[in-house]
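One structure coming up, written as structure tokens, with questions to follow.
The complex is shown incomplete by one protein chain, all other protein chains being positioned as in the whole.
The letters A, B and C name the chains in turn, as written, and every chain counts its residues from 1.
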Amino acid sequence: MKIWRFVSIFFMIVCFIIGISAITQATDKLCPDNRPANWPSNWGKWGPDDEIGTLNYITPEIMKNTARLIKKGKVIGLAMNVTPGISPKFVGRQGLIRYMGPDGADFLVTRPLGNYSFTSSSITIEDHGSTHLDPLVHIWWGNCTYNNRPAPEIIKHFTGVTKCSSNAYIPKSFTRGVLIDVAKFLGKDYVDNIDSSPILTPEMIDKIAAAQGVTITPGTAVLIRTGWVKKWTGAPKPWGMADGEVGISCGIEKWLQEKEVSLIGADNVALEAIPATKECKEFYKVPFNPMHVGVLSMLGTPILEFLDLEELSADCAKDGVYEFAFSFAPFRYHNASGGLVSPTAIK
Amino acid sequence: MKIWRFVSIFFMIVCFIIGISAITQATDKLCPDNRPANWPSNWGKWGPDDEIGTLNYITPEIMKNTARLIKKGKVIGLAMNVTPGISPKFVGRQGLIRYMGPDGADFLVTRPLGNYSFTSSSITIEDHGSTHLDPLVHIWWGNCTYNNRPAPEIIKHFTGVTKCSSNAYIPKSFTRGVLIDVAKFLGKDYVDNIDSSPILTPEMIDKIAAAQGVTITPGTAVLIRTGWVKKWTGAPKPWGMADGEVGISCGIEKWLQEKEVSLIGADNVALEAIPATKECKEFYKVPFNPMHVGVLSMLGTPILEFLDLEELSADCAKDGVYEFAFSFAPFRYHNASGGLVSPTAIK
Amino acid sequence: MKIWRFVSIFFMIVCFIIGISAITQATDKLCPDNRPANWPSNWGKWGPDDEIGTLNYITPEIMKNTARLIKKGKVIGLAMNVTPGISPKFVGRQGLIRYMGPDGADFLVTRPLGNYSFTSSSITIEDHGSTHLDPLVHIWWGNCTYNNRPAPEIIKHFTGVTKCSSNAYIPKSFTRGVLIDVAKFLGKDYVDNIDSSPILTPEMIDKIAAAQGVTITPGTAVLIRTGWVKKWTGAPKPWGMADGEVGISCGIEKWLQEKEVSLIGADNVALEAIPATKECKEFYKVPFNPMHVGVLSMLGTPILEFLDLEELSADCAKDGVYEFAFSFAPFRYHNASGGLVSPTAIK
Partner (left out) sequence: MKIWRFVSIFFMIVCFIIGISAITQATDKLCPDNRPANWPSNWGKWGPDDEIGTLNYITPEIMKNTARLIKKGKVIGLAMNVTPGISPKFVGRQGLIRYMGPDGADFLVTRPLGNYSFTSSSITIEDHGSTHLDPLVHIWWGNCTYNNRPAPEIIKHFTGVTKCSSNAYIPKSFTRGVLIDVAKFLGKDYVDNIDSSPILTPEMIDKIAAAQGVTITPGTAVLIRTGWVKKWTGAPKPWGMADGEVGISCGIEKWLQEKEVSLIGADNVALEAIPATKECKEFYKVPFNPMHVGVLSMLGTPILEFLDLEELSADCAKDGVYEFAFSFAPFRYHNASGGLVSPTAIK
């Protein structure tokens, strides 16, 4: 009979726990930290209230040093020149739509305001539809976003993204940038053969950096030129997962952590290797884009996509200087879920 | 009879000229330069192909000197936190509309992609609907835009703004900025009484600059804090011309030219005094906003509107330093008719 | 010891049930029918698969009889002439925005296609932003929509409204319509004094119908003219709950069921009395708009809002005929959550 008692009490406790936890799960504790223990992570590193992740590496000291990189007085724009109906876009996205306002002809023919004439337009665009910064909550795994915040609590229909919005990046939007010119150093052959070798390893990046004569110091923003944007410009068809791209993959996390990289961007759609390797997808238990889990959500490293690095590449090749001041304050709207941005390299 | 001959020949010539000129006007020569001779102007100063006006004052030398202003390593955002339905907007404009994408609840309830979840939004906004740079062609007088280009040729429905787009500002988007803190130095009384004294004269600006210990050197971007944004924040009603605002007016042109100001902005809707004086409107022969003709179109000085200068004001008051590096690359889309921007002061 | 066994087994079962039900609640059984028993309801009346509610009253026989009402050959439009920036709209809604395409001036000045010219526009609007039909799932109580379908299963971010979309109304969009001209029969004084007497009772409707010489036969669409649209036209400010309106309230449900009304509409924002009575809000346990729960969601009676009944009123007053063929097929887009519509009365 004692066994019965034990068994029944045991079951009672188990059932009670199941019941409570199930109720809890549906209401309060939306975000239990059930991530695999072997995932690299910076959660908690800058306290429970942190919203900017590795941008914390950008100290006042680094900003001051960054200013010293401005040696010839030249600003180079790094934003894609988004052209309605022509610019590359992720399949399913609408891209930028221009609704033209009153134009020269309108005011030539009728003059409602006398000599006074004006023009302006409306645009509609996804906040990830052109050159943009991913906020740390753009991608999450299970129900938990960066730093263990439950997604249903901070990403809501009526309010937008109330924590870790891309607006939080503005106070850190000036740091040292380094160009890693993959397309130039590994060459067109490499870039074109994305099926056989789409992955940029830390070793390759180190090799290119060394060849370029730059080091990745703490707080640096790493900008990778894969040549993708050149390939897609003028090809007015949406880009899909099947099209693939050269990019980073599993194994980069440790390198990013050791180098204390603040931000990482590229001139392509998603920064990371597409298709991702089977191992990498399995490691992060997602169907695609594992680096968006590993880098953005776990390390808290903002990602910059759709850069146009062509002019910067030419300039760096000319003067041999692959570091620069990098300014990247995103367009600000309340609780933004993506940071449309016109970043610049200042040399 | 000789008189008849003369008269008739004279009339023939006159009629012929009228006929030809009328035809011409309707087809080719859309932009005769018929501006009054006494208007201050920089047209032609930087050649017939110039698209950036007084941003030409920003030389590589000035950019390098600007870098030296970064002494404490701090970035201060100057863009309005545009909030759908709440932020101030010019009457008739829609303001920013947020179309929220998938949110935390959506992925909690159904998991179409397994553990992988994401959020993003679409926005629609006028390119003059929040913090923005006016391109030099935003306003024009008669049919001629800055530097004598006919509006119907460069502002078209299908193509947008093909010359003098705000994109042209990107290579010059780093210069010395100076805050003129009118709201602090002249005080709340002044700002509030816009009916009795809405005009900011060059003398006032000089006086405030002196009190702040700054000088307006060539290439400087002048940012004026009138206190307007504070007044309107939280007042979710559209702003109309009848509401008025403190700002610059006729007489500032000479000062801007002498100081070689590169750009001028303010924390209000239209930079200039509203209502404008009768004299100023008559001088520029327009029903309102004469400074948009005089400063933007004639001098070619870009205007920055809807700035949020509150944090910058507090910081400058604290350290007593009213100059800073000013970074202002506008959001880039092909042939943009307005430059949405997230400007920053870097100190 | 037996008691222990009993107790423990009992607890096991209880815990098990709690556990399972809690899990279930969070996943499968999102929609337990926990509505108060005294609520009038048509759920289940037309089977578990029904998506159109009381439109089921519209039989082929009724459609054929409806055709006989077309006696003078006249079509009267009942849609509001939505004017951007002017038409009334519910506070928080953007209303219709027109993005004008190429116009006459554009083609006068340049002729990109030779003699060929064209115009068109883009519009953006909420599917409840002008004259529209509420689909039966527009409003729900708890988690259950009309006919006991769980909202999270049929109203999803990526797919829209997969059941009970307004598209389902199209095959029933022709029936007998009757105008109840409250504004004419009760007079302006009544309509204006919404604070003292905003409620339209079944008795009043019956009295007006009798005075007009019409009866409410099964399948009839009842259109109520309160005079609201006239009051708001030309008042370009958003309408808010505080503004109030004359309309139906608790007590109408039985009347609607007995008369077998197929659809009910009005020339105002929300059909129902605003503010609703305390009793009515308490009866349906909602903070406002109790009739949207009672009529739309419980009875399954589609609601038509923002009608313009002015021309119809004048015509009915003239010929004394308050019944007509009513055609109301909503604009169709896949899984629409609202039915923008241009309804007509054909007499």
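Criterion: contacts are C-beta pairs under 8 Å (C-beta built on N, C-alpha and C of every residue); 3 or more make two chains touch, one makes a residue touch a chain.
Just so it is clear, the model here is predicted, and its values are computed rather than measured.
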| said: Looking at the full complex, which residue from C:Ile170, C:Met204 or C:Ala317 touches the chain that isn't shown here? | reply: C:Ile170
| field | Residue in contact with the excluded chain [from C:Asn42, C:Asn56 or C:Thr124] | value | C:Thr124
| note | The one of C:Trp43, C:Tyr57, C:Trp141 or C:Tyr322 in touch with the missing chain is C:Trp141
| remark: Had the left-out chain been drawn, it would touch chain B at residues 1, 4-5, 7-9, 11-12, 14-16, 18-19, 22-23, 25-26, 97, 99, 103-106, 108-110, 122, 124
| query | Which chain C residues touch the hidden chain? | reply | 30, 59-64, 66-68, 70-77, 79-84, 86-87, 94, 96, 98, 100-101, 103-105, 107-108, 113-131, 137-143, 150-158, 160-161, 167, 170-174, 285-289, 293, 325, 327, 329-334, 336-338, 340-344, 346
| Residues of chain A (touch criterion as defined above) contacting the omitted chain | 85, 92, 94, 97, 101-103, 106, 109-110, 112, 124, 152, 156-158
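One rule holds in what follows: only the chains that are shown with their structure count from here on.
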| Between copies chain A and chain C, are the contact residues mostly the same numbers or mostly different, with half as the line? | same
| request: Determine the centre-to-centre distance between chain B and chain C, using the mean Cα coordinates as centres, and give it in whole Å. | output: 46
| note | CA centroids of chain A and chain C: separation to the nearest Å works out as 43
| note | Expected list for chain C, residues touching two or more other chains, is 97, 103, 106, 109-110, 124
